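For subunit A:
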Amino acid sequence: MLELKGIHKYYNPGTVNEMCLFDDFGLQIGKGEFVSVVGSNGSGKTSMLNLICGSISPEKGSILMDGKDITKEKEHKRNLRIGRVYQNPAMGTCPSMTILENMALADNKGKMYGLLRGTNKNRISYYREQLSRLNLGLEDKMSVKVGVLSGGQRQAMALLMSTMTPIDYLILDEHTAALDPKTADLIMELTDQIIKEKNLTTIMVTHNLRYAVEYGNRLLMMHQGKIVLDKKKDEKEATSIDDILTMFNEISIECGN
Partner candidate 1 sequence: MDFIITILEQGLIYAILALGVYITYKILDFPDLTVDGSFPLGAAVTAALITRGMNPYLTLPVSFLAGVLAGICTGLIHVKCKVRDLLSGIIMMTALWTVNLYIAGTANVPLFSRDSIFKNDFLIGIVPESMKSYVTLIVVLILAVVCKIILDLYMNTKSGYLLRAVGDNETVVTALAKDQGNVKILGLAIANGLVSLAGCVFAQEERVFEISMGTGAIVIGLASVIIGTSIFKKISFVKTTTAVIIGSIIYKACVAVAIRNFEPQAMKLITAVLFLIILVISMERKTKVK
Partner candidate 2 sequence: MKKRVLAAVLATMMAATMMAGCGKSETKSEAKKDSYTIGIEQFAEHGSLDNCREGFLKGLEDEGIKEGKNLKIKYKNAAADMGTAGQISDSFVSDKVDLICAIATPSAQSAYNAAMDKDIPVIYTAVTDPVSAELADKDGEAVGNTTGTSDKLPIKEQLEMIRKMLPDAKKIGIMYTTSEANSVSAIKEYESLAKDYGFILVKKGISTTADVSLAADDLLSKVECITNLTDNTVVSSLPTILDKANAKKIPVFGSEIEQVKLGCLAAEGLDYIALGEQTGKMAAQVLKGEKKAEEMNYETIKKPGFYVNKKVASNLGIKVPDELSKSAVESFDEITASKKTEK
């Protein structure tokens, strides 16, 4: 279970540009939930993810993971239990290393990065098997540098890499936004498969309302640092794209744009 309690977050504190993003923000996500988060730009979606992952820290409030306070824990330590896929496909892979090396690197997460051989030969067939699931033909280009792959191919790899070792939470930060519709569908389908397979607690920020409605078992809408809509299970099943779109437009009109 993941809990955010009484979070206060300011940008540029102490300057004339001070901007309050979260004022007493709270959220609870239960084990096994797959939460889709929608909301306009600047509503605090990505900041929320950054708070959870530890890329930024709150001025006040606490973050609890399975009851343990992790507010002060460093980003890389939290990542032992969290996998994250970014909007930019380049963020999740090392471009000048080969596909095989990238896979081996990810496979070692949580273990010692010592002086043993970087790529364990016995694991290669496993990597090949994983890559072949993607149906992108990557399994035949294991010694190609990731830098020459397309965005979709890289994002698929990033997804594989971040979920390769046992983790509890998966954070998806608009991970299909930079892809063409067909590839996006493919990656989304793959994401869903992996989440179900590994029973991951997932938070997915997306601007694609169709994905938000079709996938996951909980739907959040955020606006100006607040949760304005929270539909779980059956409620969510009953929600259609049009409902959300209407809600979205109302918010936007309030803002005057």
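In picking the candidates, the idea was that all candidates are chains of the complex that A comes from, given by their letters.
What we mean here is this: a contact is a pair of C-beta atoms (placed from the backbone, for glycine too) under 8 Å apart; a residue touches a chain by one contact, two chains touch by 3 or more; residues count from 1.
All figures in this text were calculated on a predicted structure; none of them were measured in a lab.
Asks: Please find, within this complex, the candidate from 1 or 2 that touches subunit A.
Replies: Touching partner of subunit A: 1.
Asks: Write out the stretch or stretches of subunit A touching candidate 1 in their complex.
Replies: Spelled out, the residues of subunit A in touch with candidate 1 are 74-77, 79-80, 83-84, 86, 88, 90-97, 101, 104-106, 108-110, 112-119, 147, 161-162.
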